[in-house]
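Have a look at this one.
Note that one protein chain is taken out, while the other chains of the complex remain in position.
Showing chain A:
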Amino acid sequence: MKLLTHNMLTSKCLKGVTVGYPLAIVAKDIKVSEVDFNSEFIARIIPKLDWATLWKAAESIGHVGELPQTLVEDFEENEDFLKKVHHILLEVEVINGDLLCPESGRKFPINDGIPNMLLNEDEV
């Protein structure tokens, strides 16, 4: 699971949970790989992100690097910044671990990079 996905993911599926955001990450294995940089995509995706969540998530798994805590202005032209965002969104990947619902503490396991958001039949 990449942090881009994490930024959009909630545990709203649980009964009684209305926001379920942001999910906490307990990372066991993290993989960093190289992904082609596409400034257009990153510039288009930044407005869709919850920046505080991204920063906290990056920090919690120890990959925050030089990522600023607040979103910089005029980021479209700032290639250096876009590359940092690119790295944290697409190149850092949680391979094994858990996602935790912030309200109920329900665990959603991540195996082989694929989060399992399924509930059991007694929870739906």
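FYI, a residue touches a chain if its C-beta (ideal position, glycine included) is under 8 Å from a C-beta of that chain, and two chains touch if they have at least 3 such contacts; residues count from 1.
Note that contacts and distances are computed from a predicted model.
Asks: Can you match the unshown chain of the complex to its UniProt protein name from these: "Mitochondrial import inner membrane translocase subunit Tim21", "Prefoldin 6", "tRNA (guanine(10)-N(2))-methyltransferase TRMT11" or "Ubiquitin-conjugating enzyme E2 G2"?
Replies: Per the UniProt record, that chain is "tRNA (guanine(10)-N(2))-methyltransferase TRMT11".
Asks: Hey, which of A:8, A:32 or A:52 is the one touching the hidden chain?
Replies: From the options A:8, A:32 or A:52, the contact with the absent chain belongs to A:8.
Asks: What residue numbers in chain A mark contact with the hidden partner chain?
Replies: Those residues of chain A that touch the unshown chain are 1-2, 4-5, 7-13, 21, 35-36, 38, 40-41, 44-45, 48, 50, 90, 111-122, 124.
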